[in-house]
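What you see is the complex with one protein chain gone and the rest in place.
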């Protein structure tokens, strides 16, 4: 087991996630509900625990209340530790006044004192808005074996999509020789996953250089990594094989949810060797009526299903009335769906009430997104409660 | 027992406490160590628990890190509750941008959503920088009996000092007829303790009025209470009898510590019916050498005493070398005092090293205040490490 | 409720629920897809605002202790008051344990230490969701020495057989309690739930144990019907006392009625239990589930009808589970068939096998056993 002080993880959870539209109106992106039970950040936090990385700083500033109360002192992820554990790091006022985080690198820079408290040899930087299972201890071992200054996790993406990512061009031995942000003609399909291991001292030095540069936007991908490459740091790419999804857009968020519904899902939530932890609700077993029909779905406790649920995800306490049909949809906690409702490709927020006979009508294949606490009277059309741009359906990537 | 939703406490812990000088350089005032083991805020938090007020919002923005990690999810105070419990409320960024708290009333106003979540009938507003034991449930009962809109706890102060306080002039039945902030010629010696119980709706209304007033500094004492008086609210004074001390100045902070050293202290820390909770350190029993002499003192675990300790307070893990003499002093955790040292009226921060033969030399009776991590070489004079103004030795009161 | 403490005692013999009680006491028997029997009475007390609860155990209480832990799931992990598990100070051989008063007498210290004035005492095999506040108010106002909760019997099932039939007079004053009877429809069945002052309980303990008598109802209460003012108070809602495998089976099956499901688990408060890290239950392409309740963590590839599935059950392709209760992490192999059955934890029905009982006589597959 990695001792607490060998490696400290810094989890960037500050993303406002405008592209997730009203899902993030009251939440930081990593706090968005996912997979019928979880919040997006649960995956990275559980990865830390399962990898034996037991000191984690969570950097957050945008709407941190839900995130703060979700994380608490880390009990669900077994991160309530005497030595280390999880700490939520928000910006604060000191005698010089208060300062918000400017970019990802600035967020880490402002919290260097936290890292120094544990005096680690390595710093793992991860981001709270990706869905995947990864053993960081293997990546750390690779980092040590390569005697690298920096290791960046990469994943093979389809060539056709490579130009949407930050692409690493590597030498035979895995050393990164070039980094291209969204290249028009990619020479490689190894995309950065935004997961970095740094030797702590090198990270400190380069963050200080970056801070001193007024032209910098203090971002890892845009500024610090190129700066390190230029300074000839030993930077290696660590190839990750497995399921990985950035849920930065509504479409990809929906896809990642639907990916869980395969008969043999690529991301197995039932795998006891790599459990995904979260705060557990307290609800009775869900009820399936004699007239109900459920397939290719995830149903959480507390639900009552009288209708038909197909290729959909129900969070705790959802009610689906008689004669209703749900397809390709995600219904969050506490929402009530009346009788004879038709929902297709819909993402419905928490505690929504959808009256009898309501229906979605999406001529294109646009996702319908309904914000929490909305109410639809009987027989109305269920429409998105925010406009297209706010939902950011463009394929844009960070 | 008061049910969680009857009354919600809002604990104002945002104070920067400049008058406590370097003690608050890295800490919010309520986080300042006190009494050999505690932090100042422990007293109000324990009062809440012991009074059965189990839903507490702690409002903080100044250097909240120590306070956040001290409070965690409230386990030491038994405030880790499924329903309610303690929640630290820091300012945050939402889609309109970030806003810091302007005054005490503004801090509550910005967190009205937190109060509303519990739908309480009453709101208790307290402040995290007073040392006292008080059963808020009795004050609440008084509030209910009087059918008051607002109840303000008051304490009798010596007439000579009354002009330093906010004074409540009351009618026969306890109803407040007038409020005078630091009156030159007080007509009364009932001083406000800064402890308020509001009917929730009246509080909400008046906070909104206050927010709408651009001339207001959004402070309870200065703005909201006078505004309520003017609006003819039913406001009552609740007379508290017992020990109470505002530790807003260095001198009063020192006095409050020394008050614990009487043979029959006014504030009894050993009273099992009203325990003061805090995070417990893990240290072995303290050791008293055959040559040591300890009297009228509080000594915590982990200390080693080879010298003479008189009328002083030692936090955990303090070492006092042979031949040294401590008088009227407060020594915080982990500090090492060499041999033949003389300390009088000194407040020494955490992890300070005082070499052999050092001594304080205070011709006046000024308190010596040494900030954490300071080092004094052998035979040097132990002097304050910040100037007088920063320490705020003036008798000023809020 | 600050001045009321809760006491949960063993009111029933393990033997009646064999083989489910082979390694566990009755209080620890699983029920309703994710609960243990004790969860119902414990949650009822907590929801009523009783935050000092003791559980007196007799035998086979290890799984109960694992379940209750520090009381965290019921918000009873408190510094003052909270949950107290009080095992016997000596180990009882089969005939040595003679009643709750024997347990209480071994922990007089505990009673003396508690600051509460009143005590609500309850057996541990009740399936219920109760608010004790009305009973406590009635107790105070009626000036009774003891208040017994009763249930007016609604159906002819033997839920309350042997509990005692209460005959009341004016002002709900108890005139007689007939223990050797199965109360009929409309009659008042005693529920093993009592409200009294702690001081009186201590008197009863002393008086009875000195006389070598240990039965709370028989010796403590019926024996004092003449000296004390004993009153009766009705309990409302779905209510059963599980003292046979048949009742265990039928009361689980009752949960398939949405009205009972909604009443038992939500009204007046939530029933709490120890939470587990299980993902939502996954239904695959071929899943067919009807009239069933399912806890989290199951993977359903086959057919499930009229059944109660606990956490982490796996129903493989072509398997058919019907009219059955399947406990935690049991597996039903491909094309296997399970009918009128109770599968205890981690039981395994092999592919193509059939495990079938009868409607009035469900068959039990023991913990970790395979067919």
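For clarity, chains are labelled A, B and C in written order, and residue numbers in each chain start from 1.
Operating definition for what follows: a residue touches a chain if its C-beta (ideal position, glycine included) is under 8 Å from a C-beta of that chain, and two chains touch if they have at least 3 such contacts.
Note that the structure is a prediction, hence the values are computed from the model and not measured.
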| message | Could you tell me which displayed chains border the chain that was left out of the figure? | response | A, B, C
| Contact partner of the left-out chain, one of B:56, B:168, B:233 or B:298 | B:298
| note | Missing-chain contact among C:87, C:123, C:164 or C:220 belongs to C:87
| request: Have a look at C:18, C:70 or C:179 and name the one touching the chain we're not showing. | output: C:70
| What residue numbers in chain A mark contact with the hidden partner chain? | 1, 3, 52, 78, 80-83, 275, 277
| Absent-chain interface as seen on chain B, which is shown | 35-37, 76, 260-261, 263, 269-270, 275-278, 280-301, 304, 313-314
| chain C residues touching the omitted chain (full complex) | 62, 69-70, 79, 87, 91, 277
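The rule we apply is simple: only the chains that are shown with their structure count from here on.
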| Any idea which chain sits dead centre by C-alpha averages? | A
| query | Taking each chain's centre as the mean of its CA atoms, which one is farthest from the centre of chain C? | reply | B
| query | Roughly how many whole angstrom separate the Cα centroids of chain B and chain C? | reply | 47
| said: Could you pull out the residues of chain A that touch at least 2 other chains? | reply: none
| note | Multi-chain touching residues of chain C, meaning two or more other chains, are none
